[in-house]
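Note that one protein chain of the assembly has been removed; the remaining protein chains are unaltered in position.
So that you can tell them apart, the chains are marked A and B in the order they are listed, and the count of residues begins at 1 in each.
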Amino acid sequence: MENLVSMKDLSVEQITAILEQAKAFREGATSSLKNKYTMSNLFFEPSTRTKMSFEVAERKLGLTVIPFESGFSSTLKGETLYDTVKVLEAIGIDALVVRHEQNNFFEELVGKTKVAIINGGDGTGNHPTQSLLDIFTIWEEFGTVENKTITIVGDIAHSRVAKSNADALSRLGAKVQFVCPPEWQGEFNCVHDFDEVIESSDVVMLLRVQHERHEVSGIFSKEDYHQTYGLTVERERKMKDGAIIMHPAPFNRDVEIASELVECDRSRIFKQMENGVYVRMAITEMILKGRE
Amino acid sequence: MENLVSMKDLSVEQITAILEQAKAFREGATSSLKNKYTMSNLFFEPSTRTKMSFEVAERKLGLTVIPFESGFSSTLKGETLYDTVKVLEAIGIDALVVRHEQNNFFEELVGKTKVAIINGGDGTGNHPTQSLLDIFTIWEEFGTVENKTITIVGDIAHSRVAKSNADALSRLGAKVQFVCPPEWQGEFNCVHDFDEVIESSDVVMLLRVQHERHEVSGIFSKEDYHQTYGLTVERERKMKDGAIIMHPAPFNRDVEIASELVECDRSRIFKQMENGVYVRMAITEMILKGRE
Partner (left out) sequence: MENLVSMKDLSVEQITAILEQAKAFREGATSSLKNKYTMSNLFFEPSTRTKMSFEVAERKLGLTVIPFESGFSSTLKGETLYDTVKVLEAIGIDALVVRHEQNNFFEELVGKTKVAIINGGDGTGNHPTQSLLDIFTIWEEFGTVENKTITIVGDIAHSRVAKSNADALSRLGAKVQFVCPPEWQGEFNCVHDFDEVIESSDVVMLLRVQHERHEVSGIFSKEDYHQTYGLTVERERKMKDGAIIMHPAPFNRDVEIASELVECDRSRIFKQMENGVYVRMAITEMILKGRE
């Protein structure tokens, strides 16, 4: 694995190897990298958890991390992403995590630079490390992903999480179904009645209503969304024994999820973030090992 | 000590322990922490000296420091401070320094997260690490704080330094008095004539005129303020032998203090900043030791 830009590039074997290595890190394994590597995290869109999760993971692997400030860089002088990455290659960066608002930004990079590219989120496209931490969380919870029913709820059309997850979870043998308003259905087959599927779900995976991408209020009030497509206290009571709640976060309290459910027994929301560090360690180590 | 949010929480014994440990660090002691810890500095308001002072202190203690950019984080997506801190707990942060514009921001955090919270300044409320470095500077200068006359001059009502210091210095046996314009008196008893108290002061502690918080020019011109409440060259001459000048900085030259006095023999302004690193090392180490 030289880069990680999309879940589509990963075979079931590679996904399984990442899960196993993430588990090993979780249980205390340390880096087995032989050389010193230098990384940088190029986030052109705001992020707390993905960026800081990578920052922690990189330091746990003993890497040198070079700060990059997108709001204060030469991209302000009109430099293209390609030229910026070639600069970073020249000054000795081995691998980059890149988040960029442009879908498939990585197509202009992969194969044209010696820097390894890890996709930290591209527009409405992919978010493979989020997918892998979601899968890891389900796999750790149930011991397998196979035959589990995963219900993804929310803005399916614009979500990079939904797309990345749908493909991979299906290939791992899970049953994936979508719940969303007709307006946000996109190319996917979706159920529009959340209550119809709540009882049969092993995992209820809520997506964030992205106020900054489009105006939800044009379609719903927050309260309406919560009642129709949110996980209310009433809906949570209908979930089956052992079923869990997931959300990639940041979450909108009382929109996608009732505030009192955020830290309830079924919730794995903060567990997902904890797992994110181990998954990102596994991915980063695997990519850097490919250079040894 | 699990957190440090306000001087009120510290007993005289705890304050003394911090002063002694800061002195030990000043004299070359190194960290006695047994484990590896990860910290982050969450500054939601601009800061050079407090933030960079913590950054230096944390590295001198051998900690891993994870960068946080408040202007580029998920708080822009509406995430609450509580949720941000829970994320950081999940990804493995042990302690946070937080500066936030909201008074008592820490009330929604302490007791609800495993992350240790160090208050780096809350609105017009508290600034305990500044207080402790001020106290350390006086204690080092005179060998004691007891019976020293400390005159705090400036915007008493809006100053988190004045509030934090007033309480602690009094408990340590100092005599604290305030000089300020009637408009900025707040709940405190203040003298309005600086010249009345200048000769009896062991310490003249000037506060910054906070142009960014309220428009001083609506009340005074800078020159008027300097003549009435500033430390002019003439006033400095009236100070007694061995008396010192302090200022938490950043200072406004020729407003709170005559420009030529900033680095004069009596000035401990840059000494305070130097001491800040040792005091912050002591506080941080003490809090992290409580986790071992």
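One rule holds for everything that comes next: a contact is a pair of C-beta atoms (placed from the backbone, for glycine too) under 8 Å apart; a residue touches a chain by one contact, two chains touch by 3 or more.
Model, not experiment: these values are computed from the prediction.
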| item | value |
| --- | --- |
| Identified contact with the non-displayed chain, of B:K23, B:H158 or B:K271 | B:K271 |
| From B:K23, B:R49 or B:H158, residue that would touch the chain that is not displayed | B:R49 |
| Residues of subunit B (touch criterion as defined above) contacting the omitted chain | 43, 46-49, 52-53, 55-56, 59, 67, 69-71, 211-212, 249-253, 262-263, 270-271, 273-274, 276-277 |
| Chain not shown, touching residues in subunit A | 38, 40, 64, 66-69, 71-80, 83-84, 86-93 |
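Definition applied: only the chains that are shown with their structure count from here on.
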| item | value |
| --- | --- |
| Cα-centroid distance, subunit A relative to subunit B, in whole angstrom | 40 |
